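For this view, one protein chain was removed and the others were kept in their places.
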Amino acid sequence: MNREGINLALTNIELQTIKNLLKKEPNEVERGMFEVMWSEHCSYKNSKPLLKELPSKGENVIQGPGENAGVISLGDGDAVAFKIESHNHPSAIEPYQGASTGVGGIIRDVISMGARPTALLNSLRFSPLKTKRTRYLFGGVVSGIGGYGNCVGVPTVAGEVYFDPSYNENPLVNAMCVGTLKEDELYRGETGSPGNLLLLVGSKTGRDGILGASFASEALSGDNASDRPSVQVGDPFMGKLLIETCQNLLKTESSAIVGLQDLGAGGLVSAASEMASKSDMGVTMDVSQVPLREENMTPYEIMLSESQERMLFIVKESQVERLRDKVKELGLDASVIGEVIEEKKLIVNNRDITVANVPPRALTDNVPEKLREIKFPQYLTEQWKQEPQVSQKLQTMITANNYSYENLIINMLNSPNIGSKQWIYEQFDYTVGANTVKAPKSNASVVRLKGKNKGIAINCDGNSRYVYADPKRGAKIAVCEASRNLVTTGAKPLGLTNCLNFGNPEKPQIYYQLANTIKGMKEACETLGIPVTGGNVSLYNEGENEDIKPTPVIGMVGLVEDLSKIMSADFKDEGDMLVLLGE
Amino acid sequence: MFRAQIKVNLKTGVLDPQGEAIKDSLHSMNFNEVNDVKVGKLITLSLEDNDREQLEKRVEQMCERLLTNPVIENYQYELVEVMSK
Amino acid sequence: MFRAQIKVNLKTGVLDPQGEAIKDSLHSMNFNEVNDVKVGKLITLSLEDNDREQLEKRVEQMCERLLTNPVIENYQYELVEVMSK
């Protein structure tokens, strides 16, 4: 989970709820823990009631929403783990690092399920590249995505990008990762029984992202300078070592490892409390055992730090030393920082002083959910009235400009939304891994499973202009487009993940867009029989003047049963016939 | 004619994985006296102008607008007068 | 305790695409007084030793064996004594 959309300010109602839950006034550390865990990004307080409606079951679903990534069976004991996530706000502040840490974060979500990352995708939304600032942001984001993915050796096989002025202040950067695993090698964020130990693996902990929490969900202001300290810097080299270390440990030490969880938004607080409450256990931790990168860090900072490239392993006490040595041999820090306990408490100590003591469930489950006011947006009333006139308008435009079919086509191809995306994908290593059967320049990309005649087809889609014009239908179109793209390569769609990028949910018209988008997605998924195995919500994407167009991005995964039967869109032979199917 | 030498370094607290990797490598080569390594950039500009005060302002603008990334880097510069060729 | 500040620059004649690109950008931003841009590295080492002469040799070895690539780069360094904490 990456930091995004965190609104630190707890409301009075929330503060009162916390007091009731704790039966006391929270101290500074405890309050910070609640602020992060009850933020929009960690708690989904604005969207949870709506998301419950999405179908998440299916015969192939091994893991639905609730874990770091969804997992779907590919048959014969093979499975695929996948998830999409936004890193919009950090990318608007520091495009290279923002995008790069976004990729790193989604990779860790997938490795924490026990999978080896096999492909990356991304979905980008920017203002048309007319200003220096936008070009700087766009260029930085593209090279940041490549900078991380290329360096860790996971191919970036597909993506999509749209340009629209509504993303001027809030560009969108969504990253998706797909990993493969054996069904019986699935891991979850579980603590197991009391006495198991918490082994923190990876980079040292610094002050990354701590002060930044407050900016992320508040409207981005023009003066980014004040946001500086919040920027997280990724270290893909460490990220690569983390992938290999996790794979190595999970394959060779499975009897010693009980569960694992990546550290993202909310850092240690989030990882520890989520694992504890899922497993109905408690945890004690000692912040003095956390390897630090900077001097004089307070317990508050250590608990909330969002330093990248860290994972939390839960391991059996008897084997911890061997594991620790092995991790160090592989080039990473490893430190025992706590223990699983029976009592359902998250107890944070600094040596022998207790600095926080809260029930894990209070952090993860008890946030007051918000069903917001919904109002039919004014702009739709007007737009829908005009709808019948649209084709007429188009015709008038064509006649007025004396467009021939030829220059109409050239004009369309000239639009950055339709034209070639070569400038982007040539910066991404899409062949590393020697599994890429189709990518890019195809409707969906296909990566094979080595040693088998089958593969995974993947892509992501979401045309926000349609969603803006009609949230419910637009969402259906997005799901259908994604599944069509899979089907046309010869794959059977198996499941989807989604990223809901929206404006300020406190505005009733925006909440209308969100609620109806989810409704549309639900209907399309039910009709097509495609389960939703996870996703991510990014709200408060608003600038000073406007909210972004509602932008659900659908990431879909399908199975290619026979690689020799893949279809591609290029013309094959002279004389072949073109056939139009459908309405 | 002036020459500006601009030293660009990462701000304190910003992760510097490169410095760490170089330090480890130096240690493995038995340069154990090395305690810490930082890697920054050194940008040298040749400037066709003779007004030092004016140039100072210009160099600062260049640093802030293009040469450095104010989000994670800070800089220092020196202006030295040089003979034109 | 000493600090070594090592300036690494490209040898003359070696293509410097980064310097060229920065120069073009600066020109397009109307910093037309910029004649030439060179981008090098600034490596700062903290050294746990007090023998300056000995350290000079060591720093040169580090530069030649790891820190610089003699095919394309040259270097200069300064050693400054600093107070240990």
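Order as written gives the chain letters A, B and C; numbering starts at 1 within each chain.
Assume a contact is a pair of C-beta atoms (placed from the backbone, for glycine too) under 8 Å apart; a residue touches a chain by one contact, two chains touch by 3 or more.
In this section, contacts and distances are computed from a predicted model.
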In UniProt, out of "NitT/TauT family transport system ATP-binding protein", "Heme exporter protein C", "Branched-chain amino acid ABC transporter permea se" or "Phosphoribosylformylglycinamidine synthase subunit PurQ", the chain dropped from the view is recorded as "Phosphoribosylformylglycinamidine synthase subunit PurQ"
Among A:K240, A:K278 or A:R324, contact with the omitted chain is made only by A:K240
Out of A:V152, A:V320 or A:I530, which is the one that touches the chain we can't see? A:V152
Which listed residue, A:L21, A:L129, A:V432 or A:L528, touches the chain dropped from view? A:V432
Residue numbers in chain B that touch the chain omitted from display: 17-18, 21-22, 25, 28-29, 39
Using the touch rule from the top, list residues of chain C that touch the missing partner. 14-15, 17-18, 21, 65-67, 69, 71-72
Touching the missing chain, which residues of chain A? 143, 146-147, 150-153, 235-238, 240-241, 331, 425-434, 436-437, 448, 450-451, 563
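Simple rule for what comes next: only the chains that are shown with their structure count from here on.
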Taking each chain's centre as the mean of its CA atoms, chain A sits from chain B at a distance in Å of 36
Rounded to the nearest whole Å, what is the centre-to-centre distance of chain B and chain C, using the mean of the C-alpha atoms as each centre? 9
Approximate Å spacing (C-alpha centroids) for the pair chain A, chain C: 40
Residue numbers of chain B touching chain C in their complex, please. 7-9, 22, 25-26, 29, 31, 33-49, 55, 58, 61-62, 65-67
Write out the stretch or stretches of chain A touching chain B in their complex. 93-94, 97, 203, 206-208, 224-225, 227-229, 231-233, 235, 237-238, 293-294, 307-308
Which bits of chain B are touching chain A when the two form their complex? 11, 13-15, 17, 21, 69-72
